[in-house]
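Complex shown without one protein chain; remaining protein chains in place.
Right after this comes chain A.
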Amino acid sequence: MEHIVTDMGCNASIEDREESKSEKAIKAAVLIQKWYRSKRAQLEISRCYSLNIFQSIEYADEQDQAQLASFFTFMLERYASPDAVADTSISPSVSHEVDSYLTEYENIEVPDSYCGPRLSFPLTLADANALLHAFKNGQLLHAHYVLKLLCETRRVLKEKPNINLVSVSYSKEITICGDLHGNLDDLFLIFYKNGLPSEKKPYVFNGDFVDRGQNSMEILIILFAFLLIYPNDVHLNRGNHEDYVINLRYGFSNEVLSKYKVHAKVILYLLQDVFSWLPLATIINKKVLILHGGISDKTDLNFLYLLERNKLKSLMRPPQPEREEQGKEGAPTARPSTCAANKRGAGKTRRLSSSGFTELSCPNSQPGPTLKEWKQVMDILWSDPRMQNGCVPNKRRGGGCYFGPDTTARLFERYNLKLLIRSHEFKREGYELTHGGKVITIFSASNYYEEGSNRGAYIRLNPDLIPRFVQYQVCERTDKQNHWERMKTIEHSALQILRERIFAHRSTLTEAFEKYDCDNTGNISVSDWAAAMESVLCLELPWRTLLPHLAKTDPDGKVDYMSCFHNMEIAQSTEEVQPALVETLCKYRKELEVIFNIMDEDHSGLISFDEFRKTWRIFSSHLGIEAYDASIDKLAQSIDYNKDDYIDFSEFLEAFHVVHKGDKKPT
């Protein structure tokens, strides 16, 4: 509304009005500013706890895998023994020898119709470029070349010591990359920004090349190709994910199976061996130690240098305890926390014999690794740094240690080191310094949990050994979401997986809640609710902050604890089936997927019901839970859909998918 001001010589009134107008504007500005700043801070916190949720669940999951490792290897032994895989030309007596697989590629013909790269060995830069080009266009490298490449890679890796000793001379800089986890776009981005590996541009790749992302295979192929072309300038360190047992669960095995089908198993077998030949660490100019996880107070670099690293095919199988230690639960520091014990019931130990497992052995069948060897390698591949002094078992991961600044200082003194560069942990900015700058974490997989979750980074180290960090982030969808919406998507995603986990623990949680609810009101205090959540889920999350997203509170501030479960349900309605069984199947859905993949030898997507029943009994016995035989029968029948005693396992898995009712994901 405009006031027409007639100037009657009354300047004061005009100024008053204008002043009040500008006063208004200032007040409005202050209001908007304080509102925006608070919104922004709340968004920041939500991002923090979202990433916290992702990370906690990831580690809790890894911890579970350590428990299930022997079960999976038992499955491998039963279903995927080498004899079933290779050509009949390989006689049974040598079926466990790696050499017999090395020439397997000769038996694989490349059809004329194949238009992907045709590698010629010894590889040249032209081959590497052909690979990069092909992968940018979504092509696959033919199994014949994959196997040949693996064969050559193994030959080159075998020549390398356990610890690469590298000199960076005056004119060169060396680039160090961390976890890539199958994110091919990140590797392309790094090469784009930093240049391809060459004699002038040496690189160290610090492990965890595979799992989780979609292109683990392509990353391996590229890294191995460059290794072959520049064997003195490309250095690969083993990560904890370069491990066939871990790969079963975290996607790499599935990726290979789906991309290479009939040839997948041979590829996976060879990879078992190739991974075990990856060096364990790299030291630059005798001052900078680079390894994947971390260290412990027992880390002995000389010992590590001398052990036979290829004996350790998987770190998920601790060596058999010594005779005197028979009956103890495996290696001392690597067992999960009491939390897991509570989950599974006290006193449950592995029931399966782990004798005889499908691992390729060396030609002269050496004895397996010793406990000390296993632990030393476990420590360097699984440990994490922490702020407090001391070195304690890493209960979050179920393996390795938490090492403090004093541990680092002692190691540096002992070996005259200046810097420790490691990876293994997600970092929002792609890197982080700790222990007064002595320890650097470098993480190269951007958008690791979700689009927009984090940056990746790499280090450029000059001969003065001063690190420079380069950060980046792959941007896929450019305009579809603005910053705010992207952060909300991340939060939504994190909350969904948390809710699923909550749902999968429904019965244990309900039990815990009910203990606090003496009067059966259905409501308990916030403190009790938080305590119950933590005692069952063991995720160390900020439960009070998350409460509004997870459960309803009444006007008195008490928590309606059953509301945690309200807006979720299992996809398949299974009225006649034991709810506890359904919950278990939900909880172990991913593990079941692994089991099915192992059992499905002919890749038909079907497994016999009989086999499944047997396997399920063993699995549930291993976990120390009820098998619910009758229920399992009913269940499988209800999903059978005339498959004549075969289960379509993708249908089966779909049935135990947690569905969020009224899912309103931000667009």
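One rule holds in what follows: a contact is a pair of C-beta atoms (placed from the backbone, for glycine too) under 8 Å apart; a residue touches a chain by one contact, two chains touch by 3 or more; residues count from 1.
The rule is short, and it goes like this: contacts and distances are computed from a predicted model.
This figure omits one chain of the complex; the name its UniProt record holds, of "Organic solute carrier partner 1a", "Exoribonuclease phosphorolytic domain-containing protein", "Dynein regulatory complex protein 8" or "Ribonucleases P/MRP protein subunit POP1-domain-containing protein", is "Dynein regulatory complex protein 8". For the chain missing from the display, the contacting residue among A:Lys136, A:Arg468 or A:Arg544 is A:Arg544, taking the whole complex into account.
Taking the complete complex into account, A:Gln388 is the one of A:Gln388, A:Asn416 or A:Asn520 that touches the chain left out.
Contact with the chain not shown here comes from a single listed residue; of A:Gln42, A:Ser120, A:Gln320 or A:Ser507, that residue is A:Gln42.
One chain of the complex is left out; on chain A, the residues touching it are 24-42, 44-45, 48-49, 387-388, 482-485, 488, 515-516, 518, 525-528, 530, 542-545, 548-549, 551-552, 557, 563, 566-567, 661-662, 664, 666.
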